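With one protein chain removed, the remaining protein chains of the complex are shown where they sit.
Think of it as A, B and C in the order they're written, each chain with its own count starting at 1.
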Amino acid sequence: MGSPPFFFKWASRLLPWFSPISFSILIIGLIWGVGFAPSDYKQGDVYRIIFVHVPSAILGQSIYLMMAIFGSICLIWRAKLAGMFLRSAAPLGASFTLIALISGAVWGKPTWGTWWVWDARLTSTLILFFLYVGIIGLYSSIDNKQKGDRAASLISVVGVIIVPIIKKSVDWWQTLHQPSTFSITSSPSMTSDMYFPLLICVIGFYFIFVSLLCNRLRVEILTRERNTTWVKEYLNNKV
Amino acid sequence: MNNTSTLFSWFRLILKRDLALSFKKIATFLIPLVFFLIVISLFPLALGTENSFLSSLSPGVIWVAALLASLLAVESIFNEDFRDGTLDHFLLSGEPIFILVFAKVFAHWLVTGVPLLLASLISTFFLFLPEGVVLPLLISLLIGTLLLSLLGALGSALTIGKTAILSAVIVLPLSIPILILGVAIITSAINNQDYLSYLYFLGAMLAVGIPGLCLATVEAISINYD
Amino acid sequence: MLEFIRDLFLMDGQGKYVWFVLLIFFIVICFNYYLPYRAIRKIKEENSQHTGE
Partner (left out) sequence: MTNLLKIENLTCQRSNNLIFSNLSFEVEKGNNVEIIGSNGSGKTSLLRCILGLVEKKEGKISWKNQPVEESRHSFLKSCLYQGHELALKPSFSVLENLTYSHLSFGLKEDKILFTLKEVGLNDFIKRTASDLSTGQLKRLALARWLMCDQELYLIDEPFSSLDEEGVRLVLRIIKELNSRGCSFLFTSHRSTEADSTKIHLDHYS
């Protein structure tokens, strides 16, 4: 499982199935959420942004956690694939966090009247985005791939230890200021016909993430193992 | 016994060397200091000179200035020694790298952090801080600058041979808790509230950070070297 | 039917926010999908050039 050629063949065989499935789950979830779920009694229809916002925020955080796990694997066992995972996952994590930030801002405008509030959650998501950018900047500045992997692993492991502290301190900082007039955390308890499409969206987002990740991993493997015989064979057979 | 004494003399050698080196160039410890004071005096110029307004902003101003000033000198921790080959010699001396890292962080703190403490005394007049705040300000800066030096060393080790701005991008998000806690301590002190709990938390971060971040820095150096 | 579609697009004037977010989302996803495919195509092109020479 840990060997790049094996993973590559496995991913290449599964992706043509997996990508359409994940796309259709996502589309079903979004159509259900945007088109058919009942509108919120307080916010009206604008709450439908939740079907993009919440899953991408969840993904943004859990990708970081995954990166830390694979980062420690890369540091301890020097597993090549773990390093490649890190490299492929970081831009995706940054993209999902960015989507969460943008959708949050667009949601904030009609409900709170502003694009941005220095709320604890928003702030820590913003910091998470900065952490992703730092990791991407770090590995792309190091020419040697293995070194870059390990440096990025190290910073993501250190980051995941610090992230709870950041969250905690941002909470404190929030209570220190006057309490926010708006509250995102206490959303109205959801009815099941809102909850199910959201659940499907979350699952669809995870699936999409996995298929995007496998695509990136395939590229990563091909470029790195360019000089090996199996890559040459693969390329010559395919072209 | 003999072993610990060689470790200590190794520590002392690096520390003395780094301090001697920065005393050769007055700029290395004067520039962060002057930078700190300039940044602090920029705020009244930009935001107006009303006393109460300035003193309510002052905790944030002091901490942002301290953060930037301490980052300014971060590049010199490992990069200079890397460029002229001294880092090779230290790594090949057979002495533990942990001690090297610790000594270098300590030297960086003595050269940038301690002068900042003195400069922050001056800044209390600039920003009209009440007298009772001076002590919490100094203690929080003392711990905070040490943590910043530790984080800076990690960033510097990860970006050996790269531009300094990259290490700033990596280190700054990680240093947000220090900023928030430092500001919280001063603000609570100004409002006569209990600031000790924040201070304890900052102290706990230091207690975990010294071994943790030093180990991470050692790992970062070994990554950049093999 | 037409009524339903119009409601779906306008959402009482809030549709622009929802559709904008969906648009951004799909742009980002498609971008992330497109990049690896372009990279693989590039690798294959380079390879065929090498073997062609």
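Note that a residue touches a chain if its C-beta (ideal position, glycine included) is under 8 Å from a C-beta of that chain, and two chains touch if they have at least 3 such contacts.
Computed from a predicted model, the values in this text were never measured in an experiment.
Novice: Among A:Arg121, A:Lys145 or A:Lys167, which residue is in touch with the absent chain?
Specialist: In the complete complex, the chain left out is touched by residue A:Lys145.
Novice: Could you list which residues of chain B touch the chain missing from the display?
Specialist: 6, 9-10, 13, 16-17, 20-21, 24-25, 83-86, 88-95, 225-226
As a working rule, only the chains that are shown with their structure count from here on.
Novice: Hey, how far is the Cα centre of chain A from the one of chain C, in Å?
Specialist: 17
Novice: Quick one: report the Å distance separating chain A from chain B, using the average Cα coordinate of each chain.
Specialist: 32
Novice: Between chain B and chain C, what is the gap in Å from one C-alpha centre to the other?
Specialist: That gives a centre separation of 45 Å.
Novice: Would you mind writing out the residues of chain B in touch with chain A in their complex?
Specialist: Per the touch definition, chain B meets chain A at residues 154, 158-159, 162-163, 166, 169-170, 172-174, 176-177, 180-181, 183-184, 187, 198, 205, 212-213, 216, 219-220, 223-224, 226.
Novice: Please output the residues of chain A touching chain C within their complex, sorted ascending.
Specialist: 30, 34-35, 39, 44-46, 48-49, 52-53, 56, 91-92, 95, 98-99, 102-103, 106-107, 109-110, 208, 212, 215-216, 218-219, 222-223, 226, 232, 235-236, 238-239
Novice: Report the residues of chain A in contact with chain B in the complex, numbered from low to high.
Specialist: 75, 127, 130-131, 133-135, 137-138, 141-142, 147, 150-151, 154-155, 157-159, 161-162, 165-166, 168-170, 172-173, 176
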